[in-house]
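Omission of a single protein chain aside, the complex is shown with its protein chains in their original locations.
The chains carry the letters A and B, assigned in the order they are written, with residues numbered from 1 in each.
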Amino acid sequence: MDRSGVKKRLLGLDREYGILLVIVAFIFTVPLWSRPIPGSVLHMDIVNIMCLAGTYACAVLGLNLLVGYAGQISLGHAAFFGIGAYTTAILCTRLTWYPTWLGVLSGMVLAGVIGWLVGVPVLRLKGHYLAMATLGLGEIAFILFTQLKWLTGGTVGVLNIPPLSVFGFAFDSDLKFYYLVWAVVALILLFSVNLIRSRVGRGLRALHSSEIAADAMGVPTAHYKIRVFVLSTVLAGLGGAFFAHFQRYINPETFILSLSILFVTMVVVGGMGDIWGGLVGVIFLAFLPPVIQALPEWIPGIPEGLTNFGNYQLILYGILLIVFMMFLPRGIAHGLERGAAFTNRRYRLLADHVKARKYE
Amino acid sequence: MSGKPVVRSAVLLLCLAVVVSLSAVGCGEQKVDTSKETYKIGAVLSLSGPASPLGQPEQRALEMLQEQLNAGAGVDGHQVEFVIEDDESLPAKATEAMNKLITTENVAAVLGSSTTGASLAMSEIAESKKIPLVVCAAGTQLTQPVKKYVFRTPPTDSMAIAKVLDYLVNKAKVKKIAILHDANAFGTGGADELSKKAPDEGIEVVARESYGSTDTDMTAQLTKVKDTPAEALVVWGTNPGPAIIAKNMQQLGINIPFVGSHGIANKKFIELAGAAANGVVFPAGKMLIPSSIPEDSEWRTAVDDFKTEFKTKYDLEADTFAGHGYDAGLIVTEAMKTAGTDKAELRDQIEKTKDLVGIGGIFTYSPTNHDGLSEDDLMMIKIENGNWTEDK
Partner (left out) sequence: MVGRDADNRILVGGAAAAFCVLIVATLVVKGSTGLQWIMSGMTVGSIYALIAMGFSVIYSSTHVINFAQGEFSMLGGVLMFSLVTRGHLPTWLGFIIAVLIVTAIGAGLERVAIRPMRNHSVISVIIVTIGLAIALRATAKWIWGTDPVRVTAFSSGTRVKILGAYLPPQSFWVFGFAAVAVVLVFLFFNRTLLGKGMRAAAMNPDAASLVGVSSSTSSLVAWTIAAALGSAAGIVIAPIILPSFSSGAMLGLKGFSAAVVGGLGSAPGAVVGGLVLGVLETITAGVLPTGYKDAIAFLLLILVLLVRPQGLLGRAEDVKV
């Protein structure tokens, strides 16, 4: 083994693990400083927003692997999110003895099975066909959630979903759920980092840059694409199942096209194919609406009528989305990295220069 | 140059303000005591999204109530503040907003939301966090079975359905009906209950069809209805669906009576359906046509005052939704006069509400009834020549 590799690992200079550690530490401290202060300017319930964001993060991190590494977009991940949510919700409310953690697992499995059934035929196609097919699938799932009344409760949905509990410990408050969901998100991140470094991950990266080249080099591209797609649906199912146990109530109107679009937007705004990008996108878009909503309190003088709820917020949301794509087309995470790298660049250029000299 | 008149009017205004405030103090009890803590009541309403035509009038009515209360004695001398949040017509946003109100605003009670879906989601929180919730949505399942902390202001869908059945049996005298409903929660819930209760009244449902909220053509469903022996068509939905159905019926030459839901109790329906609106009958709160309320009653005075004030303040006609929002605020603030901000105490007081004159009707709650209103607070309205008339 090459010496520098060993040294790098020994010194713990593994960039990804380092970032992960920082994130975990940060997540752990959030509830400590973010207690909402009544009457203060920033009066939003950060832990509560983060709980919901955590459930989205599960789906988005999976989708990010699909978009970023398999180069495929899905406009139907709300369906898999919904399948996860409905599976656990129905099992745990109909069969009162059914353990909630098993409900979550069942939701993941069912989402994955349906993902596999859809993925195998569709992923043979190239281009944006998966996006179109998953869009159709999402709409069909929504119709089924609404129409299969005997199973899903129709438009009313499923009420009285129990909180998630493991070995008798119930995650029945925002704070408890916060630590649970973000611990799971951290595990998914760790898994993603390892996946990308594995042989499969290298294959995926080759796949993303050129499918034909990857094919030629013996990477089983079709196989990999399906695996990543199924993985992303399983993670969406996990997010959905968490969502059901957190909200304690679900109805079909949650699992609509705009949720699928929100997931894709989170991936792209954060940074496609950058593991941290998905996370950044989730947090950014989860906090954008409450921050926009709080704006008139900070900046007086916004014209009357425009401040009516929903109007300026959505106009501004739309415009910000465009502006961010324009200036950070490769995502916020990439922008952050570039900002951080800027300071290092001169040094690195010099180092390369010196190295180049040495071998001349 | 132009400074002088400005200064003068400013001085004048200042004097006026001093005089007014002095006279207010002189009146004693008619004043909010600023040293007392402000009573905060949360409200989660659908201010944007598809249900915003419901949420926006509710918001306006609450803001008006807040002004009225604080201009007077407040609640027992306490200033009142309604902290209003938007749920974008989504259940997930509604719970987020409600949690925020409870944890960061420390509200004593929550009002809303406008839709049944969002309100159901919120009622889960109300029960688990033991905070009184007064919903402005009509879905029957919200209060039946009774949830300890959940109360309601609008007439329920069941009441509207009872009214419609009463009309079909006693006025239209029909035996066979067809139902065409919006596939959303409102339409499906209404159609389910109607199909269940119709046989008890000796009415047979010969066809039941649905349409999507955004559909643009319902002729296929109507041709099915045409092929049945239905003597009346009951349409359960909100704009624009029923207006398109009225037009499609005219197009196909279907002449059986069109009985709508309280979802079309607005002038917009008449505008959208045009001539096809004539002859349409629907149930609605009596406040829509104040002359249907006995003239010398307290209720009539309350409704007249409410409508005039709403019109002056917003230059808009107060609809039934404005009434629901106002009533929700009124019920909680009335209960607060004796209960203060203790949540358990407040809940008990709300449940003890008796004969409270609101806008939608006279409210009475009990441990077994969290609905407040009754079928008698509704009436049937018929559209004639583009205008509402009470169908007695």
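Heads up, the rule we're going with is that a residue touches a chain if its C-beta (ideal position, glycine included) is under 8 Å from a C-beta of that chain, and two chains touch if they have at least 3 such contacts.
No experiment lies behind these values; they were computed from the predicted model shown.
The missing chain, though absent from the view, touches A, B when the full complex is examined. Considering the whole complex, the residue from A:V264, A:A286 or A:I332 that touches the absent chain is A:V264.
Residue-wise, the contact with the chain that is not shown comes from B:K224, picked out of B:K147, B:K197, B:K224 or B:K313. Summary of contacts with the chain left out: across B:S35, B:N170 or B:T216, the touching residue is B:T216. The missing chain, though absent from the display, is touched by one residue of B:L62, B:A118, B:A138 or B:A183; that residue is B:A183. Residues 67, 73, 121-122, 125-129, 131-133, 135-137, 139-140, 143-144, 146-147, 210, 212, 257, 261, 264-265, 268-269, 272, 305-306, 308, 310-315, 317-322, 325-326, 329-330 of subunit A touch the missing chain (whole complex, contact as defined above). Contacts to the hidden chain, counted on subunit B, fall at residues 48, 50, 52-53, 56, 183, 209-212, 214, 216-217, 219-221, 223-224, 226-227, 239-240, 243-244, 247, 250-253, 268, 271-272, 274-276.
Heads up, the rule we're going with is that only the chains that are shown with their structure count from here on.
Chain contact summary for the complex, subunit A toward subunit B: residues 36-38, 43-45, 48-49, 52, 146, 154-157, 159-160, 172, 174, 243, 247-251, 253-254, 293, 308-311, 313-314. The part of subunit B that touches subunit A in the complex is made up of residues 47-49, 52, 56, 59, 86, 88, 90-92, 95-96, 99-100, 103-106, 116-117, 120-121, 124, 128, 139, 141, 183-185, 188-189.
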